[in-house]
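A single protein chain has been omitted from the complex, and every remaining protein chain is retained in its original position.
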Amino acid sequence: MITAEVIKDLQSADLSYVSGSLQAVATKVLPPEQLEKGCLVFITKQDQLETVLKAGASIVVAHKSVSLPEDSNATFFQTGNLQMAMATVLPLFDGKMNRYNQAEKIHPTACIHETAHLGQNVYVGPFAVIGEHVRIGDYATIGAHTVIEGHATIGDHTLLHPQVFVGANCDIGSHCEIHPHTTIGADGFAFAPTKEGTHKKIPQIGKVVIGNWVEIGANCTVDRAALTETRIGNGSKFDNFCHVAHNVIIGENNVFAAGFKIAGSSRVGSNCMVGGDTVVSDHVTIGDKIMIGGRSGVSNDVLKPGAYAGYPLEPLRDNMKTLATISNGNLPRLRKEVARIMKHLGLKEE
Amino acid sequence: MITAEVIKDLQSADLSYVSGSLQAVATKVLPPEQLEKGCLVFITKQDQLETVLKAGASIVVAHKSVSLPEDSNATFFQTGNLQMAMATVLPLFDGKMNRYNQAEKIHPTACIHETAHLGQNVYVGPFAVIGEHVRIGDYATIGAHTVIEGHATIGDHTLLHPQVFVGANCDIGSHCEIHPHTTIGADGFAFAPTKEGTHKKIPQIGKVVIGNWVEIGANCTVDRAALTETRIGNGSKFDNFCHVAHNVIIGENNVFAAGFKIAGSSRVGSNCMVGGDTVVSDHVTIGDKIMIGGRSGVSNDVLKPGAYAGYPLEPLRDNMKTLATISNGNLPRLRKEVARIMKHLGLKEE
Partner (left out) sequence: MITAEVIKDLQSADLSYVSGSLQAVATKVLPPEQLEKGCLVFITKQDQLETVLKAGASIVVAHKSVSLPEDSNATFFQTGNLQMAMATVLPLFDGKMNRYNQAEKIHPTACIHETAHLGQNVYVGPFAVIGEHVRIGDYATIGAHTVIEGHATIGDHTLLHPQVFVGANCDIGSHCEIHPHTTIGADGFAFAPTKEGTHKKIPQIGKVVIGNWVEIGANCTVDRAALTETRIGNGSKFDNFCHVAHNVIIGENNVFAAGFKIAGSSRVGSNCMVGGDTVVSDHVTIGDKIMIGGRSGVSNDVLKPGAYAGYPLEPLRDNMKTLATISNGNLPRLRKEVARIMKHLGLKEE
C-alpha cells in the first residue's frame, strides 16, 4: 500500500506532483483498460483519462501531453517520459526482496566454504553453495540452490536468483541481476581434431568478467574464455536464452533480446540494440550504436552506426525491400516471368 | 509386467479386445522392427503382422485395418486410432512415479515454509524449496531441487520435475507437467532508456497464470507480466526451449514444437500448431486453428484459420513455392538470365 506522498518523496526528475491528496493510497498498479478502484495507473493519451477516473483510479501518472482535470478525487503526477516514470515508481510495488523472506539472512542449509568472504547484509538462500575463497559484496543476494564455484567474486547489491550457476574464478560486478538457470562460466567449445577423427578437448582456463548494472535473463549461457576473459561491459542487458561464447567482448549499455547468440571471439561495441534470435558468427566485430533487427545473421563486421537486419545482413531499409520481394509469391512469379521472357525472345537456358 | 486383462480392464473407447488369452503377459513395449519375445507391440500395417508374430509378440495392438489371424499364440486388441491407443496403454508401462521413490512422501531435506499449505498425498523431493504462503494441491508432485517462491499456487495432480523454478505469485493449474530447468516467472525484459544511454529497469510486478493440463518441456522460460498476467490456457503443450515473454496471452489446446519463441504482449488463440524454432514478434495476434511451419517468423497478425510458413510468413502452399525458388541455384540463375535479357535487349541498369 503506497501513498502519493511516498511517490512525491522519490523526488524524481522524471515525475512531478500536480494535484490531489498526498494521502491517496494505491494497493496495486494496473493498465488503463483493466483498472480497478484504488489503483495507480500510468496513462499516455487524453482519451484514457476519462476511463481511468470512471474506474476509480486513486493515483494517476500521466504523460505531460495529457490535460488534467481541475476537480477530481484522484491524485495526479506528470512525466515527460512514461517508461522512466514506471521505472521510478514500480519498485515501490515490486516487493522483489520479499521473495527471499526467511528467518535468518544466511539460511542454515546453505553450504558456504569456510574461506569464502561475505560482505555486510548478504542474503543467502536455502541450499546455496558458495565455494572456497569466493568473495561476495555487501547487500548481495544469493538465491536458493545457486552454485558459486571457488574463487568467483560477486559485487555489492548484485542479485543472483535461485538456481544460477557461476563457475570458478568468474567475476560479476555490482548491481547486477541474473535470473534462474543461467550458466556463467561453463567451458568454451574447443577441440583439436586428431588424425583418427576424434576431437581432443582444449581446456578452457580463462574466465568470465561481467561489469556493473548488467542484467542477464533466465536460461542464458556465458562461456569462460580459452585463456583470458569473456567480457560483458557495464549496463548491458540480456533477455532469456542468450548465448555468449568464449573470448567474446561486449561493451557497455547494449540491449540484447531473447535468443541472441554470439560465437567465439566476436566483439560488440557499446549502445547497441539487437532483436530476438539474432546470431553473430565467430570473429566478427560489431561497432557502437548499431541496431540489428530480429532473426538476423551477422557474419561480417558492422562498424558504421545505423540500423541493419537480415541474413545476409543489410541496412534495415534495404532489408525491408528484400523481405517484401521474398513474400507474397513474388519469387515464384519472377521465375515464371523470366522463363516467359526467355521463351518470348527465343533465348535458351545456358 | 502387464497382463492383457489389465489392458482390457482399461475399458477405453479407443481399444477393443479381439482374441487370445487374457493371461498373456508383456514385460515391455517395443517397435515392430525391434521386437523381442514377450513384448507388447503396436502395428499399423498388415505386413508388420507376420514379423511381430514370428518375433514372439505376446500382446498385439493393431490398427483396425489389419486383418488378424484366427489361430495365434498372441493376444490381440484393435484400435481405430493408434496414437490414442498408445496414449491409453503406455501409462501402464511408464512407471514415471517410480522415479520419485523415497521412504517418506515429504523428503526430510525439503525446505518448506511453515505458512505453505500442502494438499493430500503431495510428494516433495529432496532439497525442494517451498516458500511462504505457497499452496500446493492434492496429489501434486514437487521434484527434487525444485524451487517455488512465495505465494505461488500449484494445482491438483500437477507434476513439477526436478530443478524447476516457479517464481513468486505465479499460478499453475491442475494436471500440468513441467520438465527440468524450466523457469516460470522470471522478470519480463523491460528497460527505460536514459539520456545518458543507460537503461533503467522497469520492475515486472505481474505474474504468470497457467491453466490445467498444460505441459511445458525442459529448459523453457515463461516470463511474468509487467503489471498483470502472462497467461497460458488449458491444454496447451510446449516442447523444450520455448520462450513466452511478458504479457503474452496464449489460448487453449495449442501445440508448440521446440524452440518456439513469442515476444512481449503477443497473443495466440486456441487449437493452433506451431513448428519448431518459429519466432513471433511482439504485439502480434495469431488467431484460432492456425498451423505454422517450423523456422517461420511471424511479424504481422494471422487471423484466418489455415496453414502458414516462412519469413515473411505466407500461406503454406505459397511458401513451398518460395522455398523451391530459393533452392537449387534458382536465384543466381535468375539473376544471370535477367542480366542476359537486359543485354540482349540493349537495356542498361538504372
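In order of appearance the chains are A and B, and numbering begins at 1 in each one.
What we mean here is this: a contact is a pair of C-beta atoms (placed from the backbone, for glycine too) under 8 Å apart; a residue touches a chain by one contact, two chains touch by 3 or more.
Since the structure is predicted, the reported quantities are computational estimates derived from the model, not experimental observations.
Interface note: of A:I7, A:I232, A:A258 or A:V338, the residue touching the hidden chain in the full complex is A:V338.
Touching the missing chain, out of B:G137, B:G155 or B:P180, is residue B:P180. Across the entire complex, the residue among B:V6, B:A55, B:M86 or B:I106 in touch with the chain not shown is B:M86. In the full complex, subunit A contacts the hidden chain through residues 111, 127, 129, 131-132, 145, 147, 149-150, 163, 165, 167-168, 181-183, 186-187, 189, 191-194, 197-205, 219-221, 223, 227-228, 241, 243, 245, 261, 263, 279, 281, 297, 310-314, 318, 321-322, 324-326, 330-331, 334, 336-338, 340-341, 344-345.
Mapped onto subunit B, the footprint of the missing chain covers residues 28-31, 34, 81, 83-84, 86-88, 90-91, 93-96, 98-99, 101, 107, 109, 125-127, 143-145, 161-163, 177, 179-181, 213, 215, 217-219, 235, 237, 239-241, 253, 255, 257-259, 270-271, 276-277, 294-295, 323-324, 326-329, 331-332, 334-335, 338, 341-342, 345, 347, 349-350.
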